[in-house]
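Of the protein chains in this complex, all but one are displayed in their positions.
Right after this comes chain A.
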Amino acid sequence: MPLFLVYFAHFHQEFRLPELDSLSILENVPITYDASSYSPESPFFLIEVESAAQAAKLVRRGILIRFIIEYWGSGKTYDELFALLKQTPDRWSDFMACSFKFTVDGFGRSLSQKEKVSVIESFSFMGFQGPIKMKNPDAEFFVCEEYGEPDNPLPAETPKMIWFGRLLGQGSRDLIDKFDVKKRKYLGNTTMDAELSLVMANQALARDSALVYDPFVGTGSFLLTCSHFGAYSMGSDIDGRQIRGTAGFRLGVNGISANLAQYGLADRVLDTVVFDICRNPWRDGPMFDAIVTDPPYGVRAGAKRLGRKSGVDPERSLRVVDGVENHRRSDYLPPTEPYEMSDVISDLLSFAAEKLVVGGRLVYWLPTVAGEYDPKDLPVHPVLRVVANSEQPFGGWSRRLVTMEKIASLEGRATAELPEHAPAHKNFRDRYFSKFEALSLNS
């Protein structure tokens, strides 16, 4: 199969290959690559795809992909690159007469207009005869000089590599702006940023006619991004104030439904319901194609479940106040107790194992304390296979986007086989804050 060059966005390096794999499934475009050639320091990655049309289709909803380029050659110097290109002159012949343009880019160093022009002129040996057209040319040729990570510049004299090919298409990074949380009518204090919400939709294989569910829906970010890609979505939360918009940053805008109107997704975001996922009213059996969620882990918003720390006391909800049983009063709120992170995750895995259809995906965030994480900490379940586990570091702690796929029906198997030792997310809240206390004492 011919070679194509993926030009990744240079963010979230651990998420890029998993997203590429998800796109291959989503778009039904088979790809092959050598994973050992992937470098988190480089935004360039070579893959094999059957055709140029397939390659363009592959990346069209990529969030961490900038461009896809039909790979013509690369070299450490222009002489090296030109020598390689001259071996396949028949490749150019298709483009002799059509309109074209050249785009010159630098990674890790920006090139002056003068430098760009001189690069373009150096390609004149190819002898394209067609008109130069800056807008919508028939062919766009792409040159990129790779110098190294911008934050970590080499003595920027010579590029590490010069890449050349024909630009075929781009990803969907414009959606990051469209779903920018600052532009949303309604948001809360734990609303996930747009870029990762969109990556999650890709990891979940959210697509037309799939049914996606978020059991910790909050202000509904994942319903928006999954439904943008055509999925139908539902959410629930123990805290109805977030759904209704009676709590959060923006009051009086009608909560989640304000965002549905803003983004025109009222036909795809089906419903949000108030309940505790620990004691949920879903009827038995698989229903969802994906479960996409950011469980509350107690840093900004502590997880809660129905119950009472001191033990449930049925008397309290049945007690008659002003002639009405307490629980029938319109302002009755059932008591809640803290819901420890490791319980949240093990419940989430059991739930996903039952409620996902076979082949469906669970995509969730797992917080871990830096330096104490061990891959063994990852909760496992006999019918859920880990597809990807990508870290987003924040100094003292990290969160990992875990993607799991249901590989077999449940048929009364055991509940989550959790690791026997205390995982790095056990009592995460306590350890997170104690770490911060230690940091502030030292400063």
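Brief remarks on what is shown
We adopt the following convention: a residue touches a chain if its C-beta (ideal position, glycine included) is under 8 Å from a C-beta of that chain, and two chains touch if they have at least 3 such contacts; residues count from 1.
Note that contacts and distances are computed from a predicted model.
From the set "NEDD8-activating enzyme E1 catalytic subunit", "Trm112p-domain-containing protein", "GPI transamidase component PIG-T" or "Ribosomal RNA-processing protein 41", the protein name that UniProt assigns to the chain left out of the figure is "Trm112p-domain-containing protein". Remark: the omitted chain is touched by one listed residue; of A:Lys114, A:Arg283 or A:Lys309 this is A:Arg283. The missing chain, though absent from the display, is touched by one residue of A:Thr272, A:Thr293 or A:Thr403; that residue is A:Thr272.
The omitted chain makes contact with just one of the residues A:Arg109, A:Lys133, A:Lys160 or A:Arg244: A:Arg244.
Here one chain is not drawn; of A:Val312, A:Val358, A:Ala408 or A:Ala422, the residue touching it is A:Val312.
Counting over the whole complex, chain A has residues 208-209, 211, 232, 234, 238, 240, 243-244, 257, 266-267, 270-276, 279-283, 285-287, 306-308, 312-318, 326-327, 332-335 touching the chain that is not drawn.
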